[in-house]
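This structure is in structure tokens; I'll ask about it shortly.
Of the protein chains in this complex, one is absent; all others appear in place.
Letters A and B mark the chains as written, and numbering starts fresh at 1 in each.
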Amino acid sequence: MDSFLSPSLQHWLDLTGIFVFALSGALLAVRRNFDVFGMAVLAAVTGLGGGLFRDLVIGAVPPAAFTDLGYALTPLVATVIVFFLHPEVERITKAVLVFDAAGLGLFCVTGTLKAHEYGLSLTSSAVLGLATAAGGGVLRDVLANEVPSLLRWDREVYAVPAVVGAAATALLIHGDRVNPVTMTGTAVLAFVLRLLALRYGWRAPRAWNRRSARPDES
Amino acid sequence: MDSFLSPSLQHWLDLTGIFVFALSGALLAVRRNFDVFGMAVLAAVTGLGGGLFRDLVIGAVPPAAFTDLGYALTPLVATVIVFFLHPEVERITKAVLVFDAAGLGLFCVTGTLKAHEYGLSLTSSAVLGLATAAGGGVLRDVLANEVPSLLRWDREVYAVPAVVGAAATALLIHGDRVNPVTMTGTAVLAFVLRLLALRYGWRAPRAWNRRSARPDES
Partner (left out) sequence: MDSFLSPSLQHWLDLTGIFVFALSGALLAVRRNFDVFGMAVLAAVTGLGGGLFRDLVIGAVPPAAFTDLGYALTPLVATVIVFFLHPEVERITKAVLVFDAAGLGLFCVTGTLKAHEYGLSLTSSAVLGLATAAGGGVLRDVLANEVPSLLRWDREVYAVPAVVGAAATALLIHGDRVNPVTMTGTAVLAFVLRLLALRYGWRAPRAWNRRSARPDES
């Protein structure tokens, strides 16, 4: 990775993704009534978790989260902002979703790019981009003891925007069309798809002909 | 690892283990009323989680799950099958347990073998085989927000079959008797032990002379 002093576009997209994911984590911590350290931990886990998983998988150790001071400080900045400026609790849920959608868009692009730089095939890079984009949010929900939205039928589709963003990035790498405009455009595409899913309540189907209507929560 | 085109027995045992674990994950997702993406995620995490952990620990990066297309596609095949052919909800719990038992048997063998190939001692290999076999199911239960069966007193013993399978594999490596017959036999042994535990309700003891009968759930 580039150092913090000579940042490439990828580096800035990555930092922006960490920042918006960290905002979503800190806001969820406020909603769950956690203290300021709970906010910082949830911000850091959400912002850095997906990228940390990606770096461990591709063997980029020590991961950027522990070598680049900008990566470690970004969640703290997000925590301080949320600490003083969080919206009314009633509006927090919506803000969590919007910032989470922005992180999703940015990370499926940067995750796919970085995996490909480390020699993974295009297909594997897209899969890892997907895992990078979804990983932080899943860790956030597991730590907050909630079923990850990614899995739930009663939540709007999360996977489709991430799959589209990661696949489009892989196609652009394949076509040698990686540049600031296409990368930013792909991130915005995934972000907008997720916002549309939230706005219009797009749901994914459950198993075919599910033979019992009763959800089994046991 | 071998490529998908020239598969060794270990490779096929591994893929079979991924497949049956993925079936158990997709079925649990149906039981919990998750959507089709929740099914795919839970199938992938259950099928690939244990092996991914093993590969990170032994330094086999990028892990097979991200370099071998067969590994990544197997959970998707399991998801499609469960999507169209899942049993009635009332019977799903039983099917989850049987497929999970098959994965347990296969992974305690292949996990121990692969760890030893990467230079770990026999004892460490058996411990890592155990972690490979139990890891996917634990991740599945954590994501589905359930207490892992591995831990619960009111569930049948899960650890004993895995310990027996991993230890037997280590002994066979030590005695230089690794071949298709002994490896398949060991996997079947662990599988059958787990089925017997389920059939006859074998339980493990709780702490000695537990001085309060009341379970504390707080």
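One rule holds for everything that comes next: contacts are C-beta pairs under 8 Å (C-beta built on N, C-alpha and C of every residue); 3 or more make two chains touch, one makes a residue touch a chain.
Computed from a predicted structure; not experimentally measured.
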From the list B:113, B:127 or B:183, which touches the chain that is not on show? B:127
Of the listed residues B:9, B:98, B:142 or B:189, which contacts the missing chain in the full complex? B:142
Which chain B residues would touch the chain omitted from the figure, given the whole complex? 56-59, 115, 118-121, 123-124, 127-128, 134, 138, 142, 145-148, 150-153, 157-160, 203-208, 210-212, 214-217
Since one chain has been left out of the picture, which residues of chain A touch it in the full complex? 29-42, 52, 56, 61-63, 66-67, 69, 72, 82-84, 86, 88-90, 142-145
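To be clear about the criterion, only the chains that are shown with their structure count from here on.
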I'd like to verify one number: the distance from the centre of chain A to the centre of chain B, where each centre is the average of its C-alpha atoms, in whole angstrom. 28
